[in-house]
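Partial view: only certain chains, each at its native spot in the assembly.
Order of writing sets the chain letters: A and B. Residues in each chain are counted from 1.
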Amino acid sequence: MVLKTILVFLIGLLGYSEWLLGTSYIQRPIVLGPLVGLVMGDMQAGIIMGATLELAMIGAISVGAYNPPDLISGTILGVSLAISSGAGADAALTLGIPIATVMLAVDTALGQPIMLFFIHRCDKYAETGNIKAFNRCMFIAGYAQSIGGIICIPLAFYFGSDAVTKLLGNIPDFVQTGMDITAALLPALGFAMLAQTMMNKKVAPFFFIGFFLVAYFNISTTGAAVFSILMVLVMVMFGAFGKTGGDAAAIEAEVDGGDFDEF
Amino acid sequence: MSFSVHSDYNKIITKKDLKKVFWRSIPYEHSWNYERMGNVGYTYAMYPILKKLYPEKDDLARAMKRHLTLYNVTPYISTFPLGISAAMEEANATEDDFETESIGAVKSALMGPLSGIGDAFFWGTLRVIATGIGCTLALKGNILGPLLFLLIFNVPHYALRYLGTFLGYKLGSESIEKITASGLMGSVMEAASIVGMMVVGAMTMDMTAINFITEIGSGEEATTLQELLTGIVPGLPVLGLFGIVYWMLKKKLNPLLIMLIMLVFGIIGAFFGFLG
């Protein structure tokens, strides 16, 4: 049992290395399923269960800002429990999906804040030029976001997943909701930091043009890019650039230190 | 313009350096976070280039900081903007009048469109095909299922990721040469920063979300605070959030502190039910 637990732990680690290894899809159920099957002594079942979970979870990918359930813990625990209890592929589904959901909650509530702490350490080390520490923090940050899964997979496998899930289920709902809300707010910080490096009086209006093109007309970012490129081309053709617009210069001089900086 | 991917390496960066960028692009998403997304991964991949271009420690630190701003792109084609950035950094390091800000502006301008194309191709097409073929086999218990699944996806993935590095660098360095020759560098920089700014504005609206679910009134007249605000100006709540954060940064608040404030705000919002 201890050996199996270790092996299962390693499969989990492999899954959580997905992004370290090029986002190459090694974390998908169709890949992890067989490995778990091998450990549990029934690879055939592992392949089939993996494919079943894969199809059921085909929509669970992260594009943009959507955060899918944690397929890794779901697959590993679901498949291993199903095989050990002699149940079929359906059981892997019924066991795996709630685990994946709970673990997503744990990871957002616990993993994300820890991760962001290390991301901010990277900023510091970049400034001091300590590249080793930078790399280390990056490495840790990546695993930190999966801290829940990394700890829970072996525990749940060893002690039975029921016990662990119940325990974790005690995190109050509002904490998870709050974390989800925060995850949606956070890009504002990233974009604000980015905008600050680019902002000056002359380009500021364009930030808002892009913003409101999306807000009012519901077009995609690509659409905003298409129109901004065409607009800039027209401006170039009609000589908007190059001449240091007398007005603009005067305005900069005037409003500098004025309201905009306070914004 | 021929379609050969090989450029002349007549400055500092060599083909070997770009290969390093390719290898270091692999863990790009490992440190993907909700605050600045792929920033650390991007910087990690740029490191060998920056190290070579900026022997001075201070210059290097500044260059790294430059790339630690928010970045997002489909990981499989991340090497393409990396290649462009490499070419621009090279120009920055070797030419006197190069406007450093344009490096970030070009990166930003490419974020949205590249992600749109990359996601459609990799997530929307290639993955679906791989899953379809893989599962059909695997459901019958055939071990070829998972193997084919991985191969169908990853062979094009790594091929494009590899090529992207050199394509990006070539495009970047050739464009810079052309523009420099034409004496229009100033205009192009300005133009790039405008496009970049518009894309950043668009993405801010696209990728940030805040929803005030407080109900106002009851019965047929019932509405939410969110509807009221977006009824005045669509996007107002997101713009307000952005404005406050921007202002906090201006006031030199530590980003980590800002993040904590947001976290507390989010959890309080969930607890009292005014955010959802």
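In this text, a contact is a pair of C-beta atoms (placed from the backbone, for glycine too) under 8 Å apart; a residue touches a chain by one contact, two chains touch by 3 or more.
This structure is a prediction, so every number in the text was calculated from the model and none was measured.
Asks: Would you kindly express the chain stoichiometry of the entire complex in this file with the labels on the displayed chains?
Replies: Counting every chain copy in the structure file gives A x3, B x3.
One rule holds in what follows: only the chains that are shown with their structure count from here on.
Asks: Cα centroid separation between subunit A and subunit B, in whole Å?
Replies: Here the centre of subunit B sits 13 Å away from the centre of subunit A.
Asks: Within the complex, which stretch of subunit B touches subunit A?
Replies: Touch list, subunit B to subunit A: 26-37, 39-41, 43-44, 47, 57, 60-61, 64-66, 68-70, 75-76, 101, 104-105, 108-109, 111-113, 115-116, 119, 123, 127-128, 130-131, 134-135, 138-143, 145-146, 149-150, 153-154, 157-158, 161, 184, 186-187, 190-191, 193-211, 233-235, 238-239, 241-243, 245-247, 249-250, 255-256, 258-259, 262-263, 265-271, 275-276.
Asks: Of all residues in subunit A, which touch subunit B in the complex?
Replies: By the definition above, subunit A touches subunit B via 19-26, 28, 30-31, 33-34, 43-45, 47-48, 50-52, 54-55, 58, 61, 63-65, 112-113, 115-120, 122-123, 126-129, 131, 134-135, 138-139, 141-142, 145, 174-175, 177-179, 181-199, 202-204, 206-216, 220-222, 224-229, 231-233, 235-236, 241-242, 261-263.
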